[in-house]
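Sharing a structure with you now.
Partial view: only certain chains, each at its native spot in the assembly.
Think of it as A, B and C in the order they're written, each chain with its own count starting at 1.
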Amino acid sequence: MAVGSTYKVVELVGSSSANIQEAVDGAIARAAQTIRNLDWFEVKEIRGTIADGKANWYQVKVGVGFRVDGGEDIRED
Amino acid sequence: MAVGSTYKVVELVGSSSANIQEAVDGAIARAAQTIRNLDWFEVKEIRGTIADGKANWYQVKVGVGFRVDGGEDIRED
Amino acid sequence: MAVGSTYKVVELVGSSSANIQEAVDGAIARAAQTIRNLDWFEVKEIRGTIADGKANWYQVKVGVGFRVDGGEDIRED
C-alpha cells in the first residue's frame, strides 16, 4: 500500500535548573510516560528565567513525533 | 532535583465578530474550560474573513501553554 | 454573541511511498478517523527518506484545524 504511517507532533517545553541538555531530555522523558511509539524530536526554542544573576530555569520547546497508526483517538494525542 | 516541570503547548484559533482582542480572549477562555494549569499564551497569526465589505470574523491563532507534571495521559493534552 | 467558534490545530505527518500528494491526503484521512468537524489544513514541511537512489517515503507535515465548540475535553484534541 502506498500510504504509510501517520505521525503526530506534540509541542512540549521541558525545564531544568541545571542546563539546556537536561531540559531537552526532560521533555522527552515526560512524553515517554504516556505516549508509545515516540520516533523523533525537534528543538524549536531555547529560553529561560533568571534569578540572582544567573539562569534558574532553562526552558526548551521541543516538538516530539510519534506514530499513530492504530485506531486510537487522534484527538487525544 | 534539576529537572523541573514539563509544559505542553496546544494551538487554538479563537474567533470573534467584534475585534482581535476578543478573539484572543475567546481562545484562552475555551482552553480554560477543560485544561488546568494554564500558564501562558503566544499570538501566532491574525487573520479573518470579510463579508459585506468588512471583517465579519477575526481569527487569531494562539499557542496556549500549561503544566503537565502529573501522570495524566499527555497524548490527551 | 461576538465570540465565535474556537478551533484547534493538530500537527500530523502523513507518509506515502508514491508521492507528496498522497502523503498530504493520508494525514487528513487519518485525522478524519477520530476527529469530527475537520475544517482546514496547512502544509508545513515536505521531506522524506531515500533508499536505493530514490525517495521511498514522502513525509509531509500538515496542520489540521477543527472546531471544538462543544464541552469536550480540549486536552484530548
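Definition applied: a residue touches a chain if its C-beta (ideal position, glycine included) is under 8 Å from a C-beta of that chain, and two chains touch if they have at least 3 such contacts.
All of these numbers come straight from a predicted model, not from anything done at the bench.
Visitor: Shown here are 3 copies; how many are in the complete complex?
Guide: Full complex: 12 copies of the single sequence.
One rule holds for everything that comes next: only the chains that are shown with their structure count from here on.
Visitor: How are the chains arranged in terms of who touches whom: line, ring, star, complete or other?
Guide: complete
Visitor: Approximately how many whole Å separate the CA-defined centres of subunit B and subunit C?
Guide: Spacing between the chain centres: roughly 19 Å.
Visitor: Find every residue in subunit A that makes contact with two or more other chains and list them.
Guide: If we look for residues of subunit A contacting two or more partner chains, we find 10-11, 76-77.
Visitor: Where on subunit A is subunit B touching in the complex?
Guide: Touching subunit B: residues 10-18, 22-23, 25-27, 29-31, 33-35, 57, 59, 61, 76-77 of subunit A.
Visitor: So in the complex, which bits of subunit A are touching subunit C?
Guide: 2-11, 63, 65, 68, 71-77
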